[in-house]
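Mind looking over this structure? Questions follow.
Of the protein chains in this complex, all but one are displayed in their positions.
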Amino acid sequence: MKWAMQRRCALVGVLVILLYTDVLSAQAQVRQEVRLPDILGYKTLKCDFHMHTVFSDGTVWPTVRVDEAWREGLDVISITDHIEYHPHKEDIPTQLNRPYEIALPRAKERGILLIRGAEITRDTPPGHFNAIFLEDVAPLETKELLDAMEAASKQGAFIWWNHPNWKPDKKGWLDIHTELYEKKYMRGIEVVNGLDYDAEVHAWAIEKNLTFMGDTDIHDPCPVDKSTPERHRPMTLVFAKEKTLEAVKDALVNGRTVVWHSDLLIGKPEYLEAIFDKAIAIRDFDYEGEDTIRCAIENRCDVALKMDRTRGPGPKELVIPPGGTVRLKLKVKSVESPTELSYVVRNFLVGPSKGLPVTLTIPGQVTVNIGVETQGK
Amino acid sequence: MKWAMQRRCALVGVLVILLYTDVLSAQAQVRQEVRLPDILGYKTLKCDFHMHTVFSDGTVWPTVRVDEAWREGLDVISITDHIEYHPHKEDIPTQLNRPYEIALPRAKERGILLIRGAEITRDTPPGHFNAIFLEDVAPLETKELLDAMEAASKQGAFIWWNHPNWKPDKKGWLDIHTELYEKKYMRGIEVVNGLDYDAEVHAWAIEKNLTFMGDTDIHDPCPVDKSTPERHRPMTLVFAKEKTLEAVKDALVNGRTVVWHSDLLIGKPEYLEAIFDKAIAIRDFDYEGEDTIRCAIENRCDVALKMDRTRGPGPKELVIPPGGTVRLKLKVKSVESPTELSYVVRNFLVGPSKGLPVTLTIPGQVTVNIGVETQGK
Amino acid sequence: MKWAMQRRCALVGVLVILLYTDVLSAQAQVRQEVRLPDILGYKTLKCDFHMHTVFSDGTVWPTVRVDEAWREGLDVISITDHIEYHPHKEDIPTQLNRPYEIALPRAKERGILLIRGAEITRDTPPGHFNAIFLEDVAPLETKELLDAMEAASKQGAFIWWNHPNWKPDKKGWLDIHTELYEKKYMRGIEVVNGLDYDAEVHAWAIEKNLTFMGDTDIHDPCPVDKSTPERHRPMTLVFAKEKTLEAVKDALVNGRTVVWHSDLLIGKPEYLEAIFDKAIAIRDFDYEGEDTIRCAIENRCDVALKMDRTRGPGPKELVIPPGGTVRLKLKVKSVESPTELSYVVRNFLVGPSKGLPVTLTIPGQVTVNIGVETQGK
Partner (left out) sequence: MKWAMQRRCALVGVLVILLYTDVLSAQAQVRQEVRLPDILGYKTLKCDFHMHTVFSDGTVWPTVRVDEAWREGLDVISITDHIEYHPHKEDIPTQLNRPYEIALPRAKERGILLIRGAEITRDTPPGHFNAIFLEDVAPLETKELLDAMEAASKQGAFIWWNHPNWKPDKKGWLDIHTELYEKKYMRGIEVVNGLDYDAEVHAWAIEKNLTFMGDTDIHDPCPVDKSTPERHRPMTLVFAKEKTLEAVKDALVNGRTVVWHSDLLIGKPEYLEAIFDKAIAIRDFDYEGEDTIRCAIENRCDVALKMDRTRGPGPKELVIPPGGTVRLKLKVKSVESPTELSYVVRNFLVGPSKGLPVTLTIPGQVTVNIGVETQGK
């Protein structure tokens, strides 16, 4: 029966045919949404508040920053060109408000919320600071740092310290930083800048209750043409009542942020916990005999869940990639009562080298229906 | 100011560090979920009801089929080795029920619903037929095709015609098929087999109200190590009340299926429409002047939406990849009343070369809040 | 024996661990070489002679064009900002030679050969023309097109017609083009511009013996962060004696180019044939009985080989991806004498819709050693 031999090569993997039109669409117009849940009654806005253009030492026209933000799933950005540093001024006369003005119509077209901002740039120490929610950048061009801070403050700016430890030989929290902090000029700090997470800065942010900021500080074109869970730009997740300037400012002032960097989420326990709870789904329970439970654990968000067991039942390690599911077989004391699995999510950082402790509750057999109900979907 | 120059190379794209443990997890244990919505009160089960093992002319051990199904996001499978064709019988003595028996414990471990099945294999014409929901395959090993059909039928099997046109020189719907159809043996038909969609078979399925089946008929190991929207195995989406044998059978008998093949969804309009409605989200409305509306259209499922305008406002073509969003700027008669956009989804096939007509409703400015509410999320 | 069961999950696929340092290297500094052979005693230079910056209507600083070219494996580029069109002039005062001057030090650093150029921009018709190998762009800013052409010509420029048919309602070869051609101003033509290959222009290029040009005409940042065979920017392959301005000009003036676009190579038969001969390797001959030969055919370049049989032995179609090998089993008249396989390479275009005819020679059994020798490696 020759036919059966011919069928042996039947393949099942199918590649979607990619036409030019698709490519055009995909690259010119399509935004890739990031899957991160809204939490605690807030919208989770994806933000990048630190970036440059040809108007200071960047290499792109301001509209490029909007296009990149749209493609990569951001909701809110601020262009923060240096006020005091203009290496292209021979060709581009300095105009401090132009990056914002040029980018604004494109931001409106794309539905990106654009915030007027600037980088107050001093030799390190004291270093660089971003001020956003400005009405006019010009008054910030002052000789004295404190004058610039006051000018920004008068406009109601939210100000934070950029890449505090970027000069290894001149790092550290100095008196000037204490002064800026006590005068309530400086209300946030970059725990992540570009590719760098700084554990010492992380500790300062916790100790001083500064808002956690994670910024790209991007100068060149974004090297990522599409955001994927494996490859995304660092961003600040802002938990805001709505997507408006006022609501974003309220969230920043009140410290409602989490930083997403590589496979790390960095922030306060209450926000990381809320994200974890919405990301995870425990389902498909299968009870066997008196002491065996099988179930599936799904990760419904774009950040991997990397968990280490702290005690009790469960596998030593649980790693669930974005959109993935693992299946467990558990030996429990009794299938009739709920079982609690104790883990630490090692890539959800509540402090330097300190993961988020979580409990996964596997419902007992008699309570299954209720258990599933509360998982929701 | 040297520092700024040093900062110029700040990069933003970050690749997650992939450790061996992740790779092990990813490949050995992790299932990639497929994003396709539940519809009309039913669960959308991802199914493949046609596959082979070393027990007929396949090249893998039965447990491999379960592992593949788990990894690629399937919920239900049936192994359907040929009853009459055993090229490996010199090494593997024929045992018609063994593939099911060997795979069952692994299916239980993985949470995959496994259905006992077999392929009734005759020279073409009349060709090959799958029977599933069997209790014992042995009684189907008969000389006469009709006897095999009756034996399957007695066990309550659901039976369909496989790859009807796979032999170009011996294709066509013949008297024998009419007989099988009229005797209610044959209740489904493979619109898709492996890489092949057959438009003529699609027309027969509609004309005779046969259940749409899309099967891999896989013989070799699955070449896809992870399901992605761009690269997935063909599957039959079954709309079932729950994930049980009875519910799947009920759905198949009553024709509640859609076939997913490449970037095509093939099925009855009511199911395609329900999927479309749940996949699409229209949001972020921005009204400008009296006649301009901007909004975003998101595709929340793993099938691309490829739409052509049939009349009225809107861009000529709208292509939204899985998880992607496009932004529209519309000139409308008035921003105050709702605007309807008329498109045909060319990759949602309700018939051969016939896409699904859809209407996208953009709410008027005064009705925004209500409009958004009904989109839900 | 429990151990064996534990071994069952041994995996073999290994993902290289990607550290941040690698990513930094990979994106900031690493160039991906393109595998295309040197031919006929010439070096095969990968070139893009048409691109824009913020100094006309592009969106990047000139150095970005050099960095992109380096990363994507180009050897030679020309920045060709519009002479007459400056939408950013409110912010960037017009300076026609600045893009070249700014990019030059970066080009020297990267080892990219940079050619001073400009785009002479007129309403269509007559349209746009690039002039490169200029000493000074300023004299080309004239009211009359012919004056600009003459100014360019005086500087020894090589001039070609850009995207001739880009305005569908104003397309066609007109008297003005004949004049430019006959005056030997216009010596090349864009068969490919950005995503578009134009078959009519291809025919003109052949008829008029114009140099084949394939340019990106890129305005925004390059969306491709690494060149791969599946995803590369369109380029002009220039067959030059060496990597110098003089040698590139000599090649352009004498029509020694081939355009690489998507999976197409477009050019004169002698160049396509020379590339094909160096790309293909026929080896691993296995003779069986009197009439069966098996052998492997490898594609050693970064362009796929897609061949259709024209007559005689061999499979109907042969598709060999970059760096891939297919294996053939041939029934031949006699294994003792050479066998010729006749194919057309359908993606090596010697004319509109016209592939390159090739002959693959399989040596006879007695002549194997000699045959292999001549294949070289």
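Each chain gets a letter, A, B and C, in the order it is written, and its residues are counted from 1.
Please note the rule applied: a contact is a pair of C-beta atoms (placed from the backbone, for glycine too) under 8 Å apart; a residue touches a chain by one contact, two chains touch by 3 or more.
Because the structure is predicted, anything quoted here is derived from the model rather than measured.
Across B:63, B:193, B:299 or B:347, the single residue that touches the chain missing here is B:63. One of B:31, B:46, B:82 or B:98 touches the chain omitted from the figure, and that residue is B:98.
In the complete assembly, the contact with the undisplayed chain comes from C:82, out of C:46, C:82 or C:98.
The residue touching the chain not shown here, chosen from C:310, C:325, C:342 or C:365, is C:325.
The omitted chain makes contact with chain B at the following residues, 20, 23-24, 27, 54-55, 58-61, 63-64, 67, 88, 91-93, 95, 98, 102, 195, 220-225. In the full complex, the hidden chain is touched by chain C at residues 1, 3-5, 7-17, 21-22, 25-26, 29-33, 35, 56-57, 59, 70, 82, 85, 87, 108-111, 121, 123-124, 166-167, 193-195, 216-220, 222-224, 229-234, 261-263, 284, 286, 294, 296, 298, 304, 317, 319-321, 323-327, 329.
Note that only the chains that are shown with their structure count from here on.
Once the centre of each chain is set as its mean CA position, chain A and chain B turn out to be 33 Å apart. Multi-chain contact residues of chain C, defined as those touching 2 or more other chains: 20, 23-24, 27, 225.
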